[in-house]
Structure formats: C-alpha cells, structure tokens
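Before we start, here is the structure in question, set down as structure tokens.
Every protein chain of the complex appears in place save one, which is left out.
The first chain written gets the first letter, and so on, giving A and B; residue counts start at 1 in each chain.
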Amino acid sequence: MLKYILKRVVLAALTIFLVATITFLLMNLVPGGPFVAEKSISEQAQQALNEKYGLDQPLIVQYKNYMKNILKGDFGLSLKQRGRTVTDIITSKFPVSARLGGLSVLTALLIGIPLGSVAALNRGKWIDSVIIVIATCGIAVPSFVLCTVGMYTFGVNLGWLPTFGLTTPLHYVLPIFSLSFYPTAYIARLMRSSMLDVIGQDYMRTARSKGLSQFISLFKHALRNAIMPVVTYVGPLLAYTLTGSFIVEKIFVIPGLGKEFISSISNRDYTLIMGTTIFLATLIILMNMLVDIVYKLVDPRIKLK
Amino acid sequence: MTKKNPISFHLSVEDFMPASDSEKQELVQMRPSVGFFRDAMIRLFKNKVAMVSLVFIILIMIFSFVIPNYYPYTYNQQIRGSEYLAPMQFSDQELARREAGEKVFPHILGTDNLGRDYAVRVMVGSRISLLVGLIASGIILIIGSVFGSVAGFFGGWVDLIMMRIVDIIYTIPDILLIVLISFSISDPLAALSKLPGFQWIQIVGANLISIFLVFALLYWVGMARIVRGQVLTLKQSEYVTAAKALGASNARIIRKHLLTNCIGTLIVTTTLQIPSSIFTESFLSFLGLGVAIPLPSLGSLASDAINGLNTYPYLLLAPAILISLIILSFNLFGDGLRDAFDPKMKS
Partner (left out) sequence: MNDNLVDIRNARLSFFTPAGEVKALNDVSLFVREGEVLGIVGESGSGKSVTAYSLMGLTAHPGRLIGGDLHFNGHHINIMTERELRKMRGNEVSIIFQDPMTSLNPVYTIGNQITEVILLHTDKTKKEAYERARELLQLVGINEPERRLKQYPHELSGGMRQRVMIAIALACEPKLLIADEPTTALDVTIQAQILELMMDLKKKLGMAIILITHDLGVVAGTCDRIAVMYAGKVVECGSTDEIFYSPSHEYTKGLLQSVPNIYEKERKKLVPIEGAPVDMLNPPAGCPFAPRCHSCMKICLKQMPGYTNLSDTHYSACWLLDKAKFEKEGEARNG
C-alpha cells in the first residue's frame, strides 16, 4: 500500500513538472513576446519592460528562474492588472470557483447515485426508461447550451432567476444546474450499469438466502459495491467542474478563477495564463491522486497487498 | 410415489420397435450458427434506436456536406440591408426585387448581424463540427491502436515505459492544455501559413489545426489503454501461439490476428469518440479558440448568438439543438454498436 501511495505521488509530481514545463515552452512559442500587441510603446520602453520581467535573458535561465519561483508559489506579476501578483489574483478568485464547483459535485453525486440505483432496480420498467432518456440526453447537451437556454428561459423570459453574479443563494441555481447536469447524467449511467452488475452477483443471492429483506440487502450489500466505480469517477468529475466553470462563469458573469482565465487569454496576460494553468492542473492532478489513494483504502480487496 | 398407468389401450407392438436415427434427429432442433460479424450486424439492424440515430446522422451529413454546395447563399456572403432578419423574413430590397418579379430564396432561419443567411451558416457549421469529430477520431484511432497494440504485444518493460507515458498524459487536465496549446500555437501557425507550400493552413484555419494537434497529442491514451487490454488477452490465445510457432513475423501477427480481433472494440470506441471530439470542439469554439472567422462551427455560432440573446433568441436555438442532436445520435448509435458487438457489455 505504501508502495502504491509512493508511486502515485511520484507520478503526480512528474506530471505537474511536465505540465509546468509544457506551459513554459508553449508560452515562449508565441513570437514577439507579450508586449507586441501594445503598439503604442516605444522600442526602448519595451526593452525596459522585457528587462523588468526578465524576458531578455536566455530561455534556459528564464526556465530556471521560473521553476524556482513556482516552487515558492510565486507566479510573478500580472502583466495586465498592474501591481497585482498572479498568486494574489488566484487566491482572491479561486474560493468563488471552488464553492461553485464543490456544490456542483455534491449535487451531481446526490442526484446521480439515487437516480442510477432506482433505474437499475426497476430495470425495464417505465421509470428506468425515463431515467435512461434523461441521462442519455444529459451527456449529449453541451454545458454552454444548457447555460444559455436556462438563462434565457428562467432568467430573461420568465424572470424567475437572476442571470448574472453570485450574490444570493438564488444566484447559484442556474450555474449549478448547468455545471452539474452532465456529471449527474454520467453518474446515473455509471451507477445504473454498476448496480445491475452487482445485483447479479452471487453474494446478493447469498444475502437473500440469509433471509435479509430486499431493502437491507440493497443498502448493505449492493450499494457499497456498486458505488466503487463512481468513486473512481470523482477525480475526472472534479476536473470537469473546474474547467467547466470557464464557460459557466463566463456566461453568468461570475467573478471566479474560470472567468479570470478566459479573460486572461483574450487579454494575452501571459503570467496569469501560466499561473492559472499550473495552479488548476496541480489541483486536478493532486485531487486525482487523492481519490485514487482513497479508493484503494476504501476497497478492502486491495488493502493488504 | 403414486404410479400412473402408462399402458393405455391404444399402445401397440409397433410402438416398441426401435426408432431410426433420422426419426431421432427430427427431434433435435439446431439453431443455425451465424458468423460473429454478421451476427453483430443483425443485432444492430434490429436495434431501433441505433437505426433511427444512423438515419439521422446520414441526414445531417447530407445537409452539411451536399446541400450547401447547391444553396443560393454561401456562408460568408454578406447581404447589405438584410441584417438580423427573422426566419422567413425579407429585407426591403429583397421585397422590392420580389415585386419586380425576381425569385428570391427565403432566409429559412433568418440572417445574422452581418446579413449572412443563417441556414447555410448552420449547415456549414455542422459540417465543420462533423469534420472535426471524424478526423479527430481517425487520428485517435490510428495513434491509440498502434501505441496500444505495440505496448500490449511486446509487454515487459517496453509495455511498462509506454504505459507510464500513457499514465502521465492521462492525468494531465486535457481541457487546460488544449486551451493553452490552441492559444499559443495559433500565432506560429499563422506565420507558417505565409510560407510557400503551407497556404493550406490558412484555409483550414490555425485553430482547427491546433485542435487536431491536441487530439493527436492527448486524446489517444484512452484508446491505447483499451487496445492494450484487448491485445493482452488475445495474446494468450492459442492461435497466436500457433502463428508464432509457424514463424509469422511480429508485424504480421499484430496486423493479421490481433487487430482483426480487436476490430469490434475499435469500431465502438471510435464511434463513441466522435461525439466527445465534437463536444470538445464546440467548447473551444465557444471560448473563441475554435475555427477561424468567418468559418462557422456550431460552437462559435452559439457563442455569437449569446450576445444578442435577449433580442434574437432564435439565433441560438438552431446551433444549440443541432449540436445536442448530433452528439446524442452518435452516442446512441455507438451504444447500439457496443451492444451489437458485445452483448455481454449491454447494460
């Protein structure tokens, strides 16, 4: 087990290092550097700026400095938001995205798991068909479609829900709905097939032959086994909600890290792009690692190996 | 045990004569055996949902690849004075021309902010989305299956190293990297397109190329894992051992025995990859990182429509519905294929 954890940690560290390197190289691929777009500055001023941000040094030196700073958690200054460090921007914007993402993950799990189980237990009946249809449509509708359609119907047309910002609980309804719809549908499908698999297992027959009621054999014996595949999906789910928040935050004008990332791309704010990418990538990689390790801990079949 | 009297009056000596083999055979009913591939096809054709999806996919293909060529408007043709027409509405000039006896083709879905016919834009948009889905899946299929089968076939530490690479790529958050790559290579590609011999880049669009590049770099790992798993199980089968014993080369075994036996899995995985590629393309286009202006894709059309959502909601409707239906029908068709090729996987 310890060996497994060690392996995962090394793998995660390697991946993070790789992502940081790729990010650095890609950013340097852009010809002319970050100040080209601003035509107004003179050559002298540009040189001064390059010097200030260390962009005049050879690539390898830049890379070394950059890596050193990252290790310290220092992503440098934002190029476009004068006077603010990237770290500062991330720490102020991320909590908003984290709250939104966390609530969406929770919603997806709390709705998807029961939905999938109910479908499996009523296999072939009308309720199963209804859930299958909803789940199949759910994974086919892109989140931006959901966002805009939801915003238009409930926000603009009916006027029931606010369409931008994140100030009251009511503001959360549409963003969370848009963000959690796909994972809910996915989890429901996953849970349904895994539940069907578990119901057919021999130990379920044993449970019934012991005289356990349907309810107890399902809750005690089936659920715990059937939920395992869903646990493995939690990692990708977190990644999905974090990146999915780009679109949701953009459409609903939510001041989170996702919106910041999108505007940093259109503003060509290099340091902010690099910082955000590395921060989010690290977060996703670490979350994935944690979920994998927790999964191994939860599943007793692998415990002592 | 209570005993019935089995000997009733109508029994005769004749009944106790031995029965011939042919008489016995009549009782044995054998079901005709069908080949694997034909069997799968029969199952597929019986699947109504999959068939409806297939018909829909073909219809969409006709609408996006054939009809725009014969359509009276083109996707980048701007008609002055015809901006923001509602569906089936004519502009003043067009009405005047109609009164002069000219035939004017109606704007079935209206026009956009630059006076471009929206119907043809949606059709070309779905062409782009479909092309991205198909080409990207093709790239993924080739890279993934070659990588996976090589890793699975050679095993040992070749497999170990190759699979560690897959592991690492697998844990890289793909969307982030796609955004980053398409952002950073669009400029170099644009520069490259000015050089002689590279003009085609301009036509395809730098963003589109970077999307394909990203698919080629990142998305094949899922396919590689699946193929490797298949190859590992097939490798232990007797007929591969037999082929080896007869001196077949490794390349021949991979091509002839392993890949042909993986074919079902490959078809299913590739089909299911198409909607996911379309999904990603629309996501990027929506963020403004997709196809180059004025080329439309369903994602960029939806993105453009949002700005005028309050006044012109119908501009959003067509691309939004179409993209959902395309993804849905590919998903359902892929599910149907999977059920047909592997009834055990049926859920």
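The working rule: contacts are C-beta pairs under 8 Å (C-beta built on N, C-alpha and C of every residue); 3 or more make two chains touch, one makes a residue touch a chain.
Only a predicted model underlies this, so the values are computations on that prediction, with no experimental measurement involved.
*Asks:* Check each of B:M17, B:A100, B:L195 or B:A245 against the chain that is not shown and name the one that touches it.
*Replies:* Residue touching the chain left out of view: B:M17.
*Asks:* Could you pull out which residues of chain A are in touch with the chain that's been left out?
*Replies:* Residues 201-203, 205-213, 220-221, 224-225, 299-301, 303-304 of chain A touch the chain that is not shown.
*Asks:* For chain B, which positions touch the chain that isn't shown here?
*Replies:* Within chain B, the residues touching the omitted chain are 1, 3-7, 11, 13-19, 23-29, 31.
Keep this in mind: only the chains that are shown with their structure count from here on.
*Asks:* For chain A versus chain B, what separation do you get between their C-alpha means, in angstrom?
*Replies:* It comes to 25 Å between the two C-alpha centres.
*Asks:* What does chain A use to touch chain B in their complex?
*Replies:* 11-12, 14-15, 18-19, 22-23, 26-27, 29-31, 136-137, 139-145, 148-149, 151-152, 156, 189, 192-193, 196, 239, 242-243, 246-247, 250-251, 261-262, 265-266, 273, 277, 280-281, 284-285, 288-289
*Asks:* Any idea which chain B residues touch chain A in the complex?
*Replies:* 164, 167-168, 171-173, 175-177, 179-181, 183-185, 187-188, 191, 275, 279, 282-283, 286-289, 299, 302-303, 305-306, 309-310, 313, 316, 320, 323-325, 327-328, 331-332, 347
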